[in-house]
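One protein chain is absent from this view; the other protein chains keep their places.
Up next is chain A:
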Amino acid sequence: MRTRDSNKEEIVKQKAIELLVEKGIEGFSMNRLAKESKISVATLYIYYSDKDDLVRKIGIEIGKNFFAEMAKDFSPSMSFKEGLRKQWENRIRYTQQNPLEVRCWELLTHSSYSESILEQSLLDFKITMGTFFKNAVEKKELVPVSKEVFWSVAYGPLYSLLHFERDGKNFGGGPFKLSQKTTDEAFELVLKALTP
């Protein structure tokens, strides 16, 4: 009788994320994953019907965890400044604690898997953020811009800083660590740009 071995499943998921980041989607193979996870190919195919199924499920799981973290201590009724600050904190914390997941997420959401992954993981958070956005505009705390412009201005600077931190280097080649002071400085500029 076969049973679900959740310990083994976790190892497979972790290895899959590592391999996807290392090899890219094209270079990722089920055989290699089985080998690296020290399980048989048969066991892997019992968990996942094929590579597509695996990539999609891994993506959806990362997405669900990511958006659950984003929603932590956040409410759409917060003032714009308070709410955006919380989003920054949540994004920084998740990225620092889950560097591989974030790289994998970036990879998958810029691939052909993007739509099916987001469809399954973004749902609730999309509604929450939509309400937050609408409230902020109504309260005249946010300039009415398109969602794409909002996202780019609100989070673009943050993700650029997080990339500096991931690479550990500043422009001069010296070490870079995202400090509270740097975060605050960037946050204030973002706020200035988005506030009427």
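Keep this in mind: a residue touches a chain if its C-beta (ideal position, glycine included) is under 8 Å from a C-beta of that chain, and two chains touch if they have at least 3 such contacts; residues count from 1.
The criterion applied here is as follows: contacts and distances are computed from a predicted model.
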Protein name, per the UniProt record, of whichever chain is missing from view ("ABC transporter permease", "HMA domain-containing protein", "Inactive transglutaminase fused to 7 transmembrane helices" or "O-acetylhomoserine sulfhydrylase"): "HMA domain-containing protein"
Option touching the unshown chain, where A:14, A:43, A:98 or A:120 are the choices: A:43
For chain A, the residues touching the chain missing from this view: 1-4, 29-31, 39-43, 45-46, 49-51
